[in-house]
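The structure appears below as structure tokens.
Here the complex is missing one protein chain, while the rest keep their positions.
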Amino acid sequence: MRARFSTETERLEAFSDGVIAVIITIMVLDLRPPLGTDLKSLSSLLPTFAAYVLSFIFVGIYWNNHHHMLRASSGIDGRVMWANLHLLFWLSLAPFMTSWVGAHPTAAIPTALYCAVLLLDAIAYAILQTTLLAVNGADSPFAQAIASRWKGRVPIVLYALGIGLAFVSTILSDILVIVVAIIWIVPDRRFEAIIGQESSA
Amino acid sequence: MRARFSTETERLEAFSDGVIAVIITIMVLDLRPPLGTDLKSLSSLLPTFAAYVLSFIFVGIYWNNHHHMLRASSGIDGRVMWANLHLLFWLSLAPFMTSWVGAHPTAAIPTALYCAVLLLDAIAYAILQTTLLAVNGADSPFAQAIASRWKGRVPIVLYALGIGLAFVSTILSDILVIVVAIIWIVPDRRFEAIIGQESSA
Amino acid sequence: MRARFSTETERLEAFSDGVIAVIITIMVLDLRPPLGTDLKSLSSLLPTFAAYVLSFIFVGIYWNNHHHMLRASSGIDGRVMWANLHLLFWLSLAPFMTSWVGAHPTAAIPTALYCAVLLLDAIAYAILQTTLLAVNGADSPFAQAIASRWKGRVPIVLYALGIGLAFVSTILSDILVIVVAIIWIVPDRRFEAIIGQESSA
Partner (left out) sequence: MRARFSTETERLEAFSDGVIAVIITIMVLDLRPPLGTDLKSLSSLLPTFAAYVLSFIFVGIYWNNHHHMLRASSGIDGRVMWANLHLLFWLSLAPFMTSWVGAHPTAAIPTALYCAVLLLDAIAYAILQTTLLAVNGADSPFAQAIASRWKGRVPIVLYALGIGLAFVSTILSDILVIVVAIIWIVPDRRFEAIIGQESSA
């Protein structure tokens, strides 16, 4: 039974990897070469480039943690598949948001919406974690690993704050978003512990 | 022999996953950021966004069921490979249709054509199922699983109806399409039974 | 040693599948929704749609045969990897050619160039086959399978003919291209025999 589950998980991972690989790469299509060939026309791309870097890091963080969380799970079911598609849906809006916020870096609504999509990504990730918890059971190593969930909750609070702050100053929202990126850039050690345990078993 | 078949199936699945991952993601390229930065310019994107959500769900449903059906099959052959490419062809029109219907949500012909492409997707899926049935044989667990085929036939009828109704009211077609989505959002339990059986064997 | 080779081949297949999946799907990006919503504005897309269908079939044929040929080979080496990238390069021009010939279906030069790219695809495929033959050796089952190479040579002759005929009538070139598609649509039975043999061994 375990092996079968494992194969199911692998195709889910492979499909998610494919979607995330396309998302992370097509974002660059909005980085259009400038018409001129001088440094000044290049520098006009800086906000779009900065938005691209930030979105690349976020999608990278999600790929990284998605990878760790699925590997720590003993299997998946139909609800996990839809929770995963739900997460991929919100992640797929990254190119759109990056393009809009890159074109208007100091406008309140694009920045607020950027934070809102990040918030929906974080919520979708939390839902996926909950469906995986149901598959693994309350006494599983998976359940123990996510016992302390502050790391998933902090971004949700900060993104919500970022939506509001965008109407005060978009710089403040940008700082909050960068803070979350720094917190999450290190993959979830909790899951690494389980993976290590199972590997040596 | 079984192992070999299984590997063939895996590459077919991997290729299909790749194509579907690209289809589901490039649809978002038609969601162009508005020129303005106010809520009004954002709200003008609503029909395109709604079309994107609906198409994302449909492509997700196909991926999900494709996944289940192929896992329940004991192998593939040359005809299955072409039936699969045929399905991928009609699915690949999703970005085009989504873009057109999103730009003209209340026009009869775009909505009718959207239903027509969904109809061709459903027929292509039925053909793929038939070719897989030929590989598995009439007495296989696969054949038993698809004995009651109403779930595959209902969408075909509803989409055909949707094409006609688009010329009366596009809202009616939209409702039919959403009804089919709800019916299909739950993956096919019939195949899950076989997969479970084989796993415990 | 065999297992290792096999894993190498699998990553080559996986990468090729990824590239081909993107090629086959991004071609649809040139099928832009018409500005109008009537049948007349839709019918103006017919040449582009026809070019898309034809290119989809060609890329599908290459994927299908590539799949069969690699599975029949006992391994790969550095030259195979570059011969494979070379084939992917010419296949990657399919979206460009489809777009140009779709916009000007009766112009001589786009049609001639379309045939020229198909010719280069066929030559690249023949080169890949030759490098695989070197890996497998002259006495291998792989070598026996490709002893009669007419199926690979006929398209090369027909495409070359198609380039010239485009300057007489693009319809004649179109017919030749469709004839090749029909010849190749059935996957190479020669390789299927080897795969079957090895599976039962």
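Read from first to last, the chains carry the letters A, B and C; within each, the first residue is number 1.
Quick note on the criterion: a residue touches a chain if its C-beta (ideal position, glycine included) is under 8 Å from a C-beta of that chain, and two chains touch if they have at least 3 such contacts.
Computed from a prediction, not measured in an experiment: that's the story for all the values here.
K.L.:
Sort through C:85, C:172 or C:185 and give me the one touching the missing partner chain.
P.N.:
Residue touching the absent chain, from the options given: C:85.
K.L.:
To test your reading of the contact rule: which positions on chain A touch the chain that is missing from view?
P.N.:
13-14, 17-18, 20-22, 24-26, 28-29, 31-34, 37-39, 42, 53, 56, 60, 63-64, 67, 71, 185-187, 192, 195, 198-200
K.L.:
At which residues does chain C meet the chain that is not included here?
P.N.:
Output for chain C: 1, 3-5, 8, 11, 14-15, 18-19, 21-23, 26, 29, 78, 81-82, 85, 88-89, 92-93, 95-96, 99-100, 103-104, 107-110, 113.
Simple rule for what comes next: only the chains that are shown with their structure count from here on.
K.L.:
If you fit chain A onto chain B using the CA atoms, what's the rotation angle, as a multiple of 5 degrees?
P.N.:
An angle of 90 degrees brings one copy onto the other.
K.L.:
Using CA atoms only, can you tell me which chain is the most central one in this structure?
P.N.:
Of all chains shown, the one whose C-alpha centroid lies nearest the global centroid is B.
K.L.:
Distance-wise, how many Å sit between the C-alpha centres of chain A and chain B, to the nearest whole number?
P.N.:
So the centre of chain A lies 26 Å away from the centre of chain B.
K.L.:
In whole angstrom, how far does the Cα centroid of chain A sit from the Cα centroid of chain C?
P.N.:
Chain centroid spacing, chain A to chain C, equals 37 Å.
K.L.:
Taking each residue of chain B in turn, which ones touch at least two of the other chains?
P.N.:
Residues 14, 18, 21-22, 26, 29 of chain B each touch two or more of the other chains.
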